[in-house]
Structure formats: C-alpha cells, structure tokens
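What you see is part of a larger complex, with each chain still in position.
Residue numbering begins at 1 within each chain, and the chains themselves are lettered A, B, C and D in the order written.
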Amino acid sequence: MTDRHRVGIVMGSDSDLPVMREAAKTLEQFGVGFEVAVLSAHRTPDDAVEYARTAAGRGIGVIIAGAGGAAHLPGVLAAYTTVPVIGVPLDAGKGLGGVDALYSIVQMPPGVPVAAVGINGARNAALLAVAILSLCDQHLREALRDFRHAQAASVRAKAERLTAEGLPAYVPGGGAGNAPGGNRRSR
Amino acid sequence: MTDRHRVGIVMGSDSDLPVMREAAKTLEQFGVGFEVAVLSAHRTPDDAVEYARTAAGRGIGVIIAGAGGAAHLPGVLAAYTTVPVIGVPLDAGKGLGGVDALYSIVQMPPGVPVAAVGINGARNAALLAVAILSLCDQHLREALRDFRHAQAASVRAKAERLTAEGLPAYVPGGGAGNAPGGNRRSR
Amino acid sequence: MTDRHRVGIVMGSDSDLPVMREAAKTLEQFGVGFEVAVLSAHRTPDDAVEYARTAAGRGIGVIIAGAGGAAHLPGVLAAYTTVPVIGVPLDAGKGLGGVDALYSIVQMPPGVPVAAVGINGARNAALLAVAILSLCDQHLREALRDFRHAQAASVRAKAERLTAEGLPAYVPGGGAGNAPGGNRRSR
Amino acid sequence: MTDRHRVGIVMGSDSDLPVMREAAKTLEQFGVGFEVAVLSAHRTPDDAVEYARTAAGRGIGVIIAGAGGAAHLPGVLAAYTTVPVIGVPLDAGKGLGGVDALYSIVQMPPGVPVAAVGINGARNAALLAVAILSLCDQHLREALRDFRHAQAASVRAKAERLTAEGLPAYVPGGGAGNAPGGNRRSR
C-alpha cells in the first residue's frame, strides 16, 4: 500500500533544504515514496493551495511541511486538505531560535489541526509519517518495528563500547560502525 | 475499518478530564470508537508501559495523550509503541501557561516522534486522529470532508448574521443555531 | 477621498469581536468607511482568499486583520493582495498571552510584509490605517492632527486635575469629562 | 506621485547599516526616493524630534526606523508626526535575539501606533512602505504587482529546478540566475 500512499515533503524556500533533506533520507530508508516541492504560503500561495487540494488525488497520504519564522505553510496546506499535515518548525537563524515557527505551527485553531514535531525535527516528521502510513500497511509496520530495534541496538552498542573503553578513552560517535537504520546524529 | 482502529485517550490525572473530554466528544461526532484511561508516566509508570505495549494488539490505531508540566506521558508511550501518539500540552495552571508541557512534548529526540497539537488542543487532537485513521477508511474520510464543509458553513452563517444584524447589534455566539458538526467554541 | 478608500476589518472568529470592535469605533470617529467580516484562514480559506483578491477592487485601501494563536489570517490575506495589511495579535486566553499570535503575525518572510501592532491593539490598528489613508487625503490628515491635539489635551487635563486635587483625592479616569477624540481607556 | 512622497530611513547607530541597507536597496528597485539618517532617540534626541516634526513638510510619506535593544526610536518619531512609522526591530547581538526590540517597538500605547515588521526585517519594511505609498500612486501599485509576480516566478523556478535536478544534486541558491525583483536571500 506504500506505493499508493506517498509522502509530500514541502518547504517555503530552498534554503530549508539542508534540514528538510533529512526527511527524504529517512523515507528512503523505509522505501516510502515521496515528492519534494518548494512552495511558499506567501510568495506562491496559489501553488500551495493547488498542491494541498490535489494531494490526496495524487496519492499523497501524509504531507510534511517545513517552515521558519511566521511559519504559515503547514496550516495553510491543512486548510485545503484532510490529509494529515506534519509541521516542522525551522530555526531560520532569526534570533528566536525557532520558537516563532513552533508557535505559528502548533497553535492552530480548533477545527484544522497540524501535527507539530520539534524544531528542525525533519527526521522525526518522516518517522511520524511512516508510523501513520503503517496503520494500513502491515509491511511498513514491521519495518518500523525493525527500525526501532536497530535503533535500540545502536544505542546499546555505544553504551557497551563506553563500558569497555572507559570514560577517558571513549570518543563520541567514533568506533562502532553505524548499523543500518541507526541514527548517526543521535541525541 | 473504524471498528478495528479505535483511539486511546489517556491522561496523567483525572484533573485533566475537563479539557481531554473534548477529544472524546469529537470522536463521538465521527462515530470513532475510543477508550479513556488515566495513566501517570510517573505515578503508575508500569501501567503506562503496559498500555502502550498492548495498544496495537487491542486495535488502537492512534493514541491521544494529554499532560501538563513536565509532560512526559506522550513521549513515554511513544517509546513503547509504533502506533502514532498525539500529545496535547495542558496548561496546568502552574504559571507557565502550558509552554512547559509544549516543550516537553514536542522536542522529542530523533528516532521517536510525538505529534504535538496546541495547548489544551484536545479537540484538534481528535480531528488529527480522525484524519490519520481516515487514510485507510473511505467512510471516515468522507465524514471528515463533510465536517469541514459544515464547519465552513457555520463560520459563514456567523459572517452573514454579522452583515445582516450589523456590528452594534451582533452578539458573538448568539442567534444562529449551531449546525451539527460546527465548533461552538470557535476561535 | 475617504469614501473611495475604505478599511476592511476582518477576524477569524466572532469571539474576536469584543476586541476588534475598537477598530470600528475608532474609524467611525474619523468618518472613515469600513466593512466588517468574519473570515477564517483555516475554516473558510477560500472566502479569505476571495476577500483579499477582491479587496482593492471594492475600494478597500487598508485591511485590518485580528487573529489569535497561530494567527495566519493577516499573512494569508497579505499573500493575495498588495493592499497594506495590519495584523492585530489577539490574546486568545490560551496561556501564552498573545505572544504566539504576535510571532505568527510579525515574523513574515521577506517579500510579503504585514504591519503588526501590539497585542489586542485594535484601536492602534485603526489609527495606523487612518495615518496611511491620510497620505492621499488632506482632510483626513488634518483630522488626525486634531485627534492628536485632543488626545494631548486629554492627558494634560488629567495631569492638571491631579495637580489641583492632589494625589490622595485623585481618582483615575474620574472627573474631567472626556473630550471628544480623547482615549478613554488611556494607558 | 512617488517623487512627492519619499521614504525616510533612519536608525539609531551606523552599526545598524548592514541590516537597514536592505531597505534602501529595495526602495531603489522600485524607484522610490529616500533619505538615510543616523538619529539616536537617546544620544541625539533633539535631532530625532526635529526630523519627525519636519518629515511631512520635506515630502516624507513613510518613515522606516530600525532600532535594537530598548528600541525607542520608532515610537519617539511617531509621537512627533502623523506620517506612518514602520519599526524594524534589530537583533543587536545582546543575547535576547531581538525580542527586546520587538516588544519595545510593537507594544505602543493606544493613540500613537507604530507598524512593526519582523526582526531584522528591513526589506519587508521597504515593501510595506511601497504598499502604503502605492495607495495614491497607480504606477507604484503596478510595480508592486509586477514584483509579486516576479517573486512568485523566482520561487517557481527554484521549485522546477529542484524537480529537474532531483534532491541529491540540487544546491540551494545555485544555478538559475536571479531574476530582477527576485529575493536572493529567500526564506
């Protein structure tokens, strides 16, 4: 069913790509199809509306929308579709550390929800999309469980290396090859 | 398929019920089955873990978890299940206006996402759950679209009454009977 | 020229009327025509877009848009018109004191500005609209100067009453009849 | 009419020039005349007052004032003129990310409004000034519409290049020559 329900990754500017790219990489890990689009809620609003209106028809099951500052994009898309929209607040380096984008995304009025993840949380947005899609996709659900196990194993491998090498010798991130599915930028 | 995928509404204390009750009401509007539980991530952690572990097996498709203060409940549940978890930050009247709960819920580390909605946003959490479940439920998807249309009609009815009655005479919320599916506490 | 350039006062919900009503009252003081509309960026997005697109053609010279929470309405309108949009962040009683609405309104991306006034600052939004419209309306410019003088006189009258009555006897807001054009809720 | 209504760009210190310069560049794009002044609300208050008092008489139609920290300059100017004042909160690198300047600018008391744009939003301040001036300048209004179209086209060109080149190959900001009127520092 994953080939029917793909994910739309959208962002307001191509300057958001370095962060939003993580969502694409994560979906690739799971073999979930996706499309990437640059759409501005303010500079190309008609394109954003058109994108949202036609998303379900194009087989998009979840939309991931990243935006910084007065981050309207996720909410604007959500107004035009019943497809779940995941908002990624971006720290646009404007001094507020992304809290402006977080508030703009998460504080939606009753009636039209957006699902917010953490600031710059593009990877988690993709994992949430996978969790949502796996509700009607048995294979994807199993892949998600495998990912969780691999992730736990990766944390455990570090923990064991720390025990084996001892605190003074241990270099974070070093040594133990990263298992597939593990999160390299752990925190 | 809605009878297979029900929603779990959980909260850390029964004092959260006045807000979280909205989620139950909204799911009832859509005929989506749900269960309600009081589970504390800190006072009954084993019960919370058990709840999360067994949720998928009990047919729970989405978990809605409300919590205030150091709102760990949504994240703790998410750690034990791949079912999507929607976190509702509650303003627990502790002086910070719910921003503590918002940060505790939304800033999850990469690997285990939680979908945050706005502060006290129990109604939107339910609507997001409906949107997620409707991915594999054609009837629910149509019900959601109908809801959106009814909601728009309700806003429009107010707009028209305002035009008809004029600003001085108009009383917010008064007059025009609330259409089914409309959100009475509109904002 | 004021009858050509009217002001559009819009808000996302009729529950915003108690605050936004101040904008209407202030425009009435200046004899500036206005229209009031309830339009939701999320619940009736098509109506909001249509409103913005047709505003200039209807003779609207300035739009005043009030919104709380994830206050997208001013920005969404600004995306569809070149008419100046003044955003009024509303404290929607959601625990954040209106700072969510302020950030959502003021932190617009480069290319599509919104003019933000203070939280619940509907009166100032109207005065800003008058200042903007008076650029091409000599009569309005003079009325604005008169208002400023009356306002100064009103503050001075209080100051003098305070001197005359002395601190212990003085009751804020009492006594000296409010001059026309004075702001009764002075702060 | 643009040669009659020029824009005054003022700032409290020449260290604000790197940000405020953007306002000048943007006005040049539109052929709107402007003057630049360094005026401190605290160190040269008489000059600031004199500037505001004489602005309208010098043909200034809009004042853009940038300030950081306890950013009084926009409000002080607004107290002495009925010309619309646009305040640009500057992130003065003082640890608060510009939120101090934002509050100082936007939270004006009723009676004397300032139009706030986003932190470091000098470009948007200029675009807002153009929108205001275009109310009584048909040519400027058309230029603003053209700018919006060019801006949309620029976003679309990036979107298309992203589709053509694919995510792995795409370099933000690279490739497609910047169209005149496009915003190079897109976000």
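Note that in this section contacts are C-beta pairs under 8 Å (C-beta built on N, C-alpha and C of every residue); 3 or more make two chains touch, one makes a residue touch a chain.
Quick caveat: nothing in here was measured; it's all calculated off a predicted structure.
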Identical protein chains across the whole complex (4 displayed): 8
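Rule of thumb we're sticking to: only the chains that are shown with their structure count from here on.
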Chains contacting each of chain C and chain D, listed by label: A
Classification of the chain A:chain B interface as same or different, half of numbers criterion: same
Centroid-based (C-alpha) most distant chain relative to chain C: A
Separation of chain A from chain B, taking each centre as the mean of its C-alpha atoms, in whole Å: 21
Rounded Å distance, chain B centre to chain C centre (Cα mean): 34
For chain A, residues contacting two or more additional chains: 12-13, 40, 43, 68-70, 94, 96, 106-109, 111-112, 114
Pairwise touch network: line, ring, star, complete, or other: other
In contact (per the touch rule at the top): chain pairs: A-B, A-C, A-D, B-C, C-D
In the complex with chain A, residue positions of chain B that touch it: 1, 5, 61-62, 82-84, 86, 102, 106-119, 121, 123-125, 127-128, 131-136, 141, 144-145, 148, 151, 183, 185-187
Of chain A, residues touching chain D in the complex: 12-18, 21, 24, 36-40, 43-44, 47, 68-70, 92, 94-97
Footprint of chain C on chain B - complex, ascending: 91, 97-99, 118-120, 148, 151-152, 155-156, 158-159, 162-163, 167, 170, 172-173, 185-187
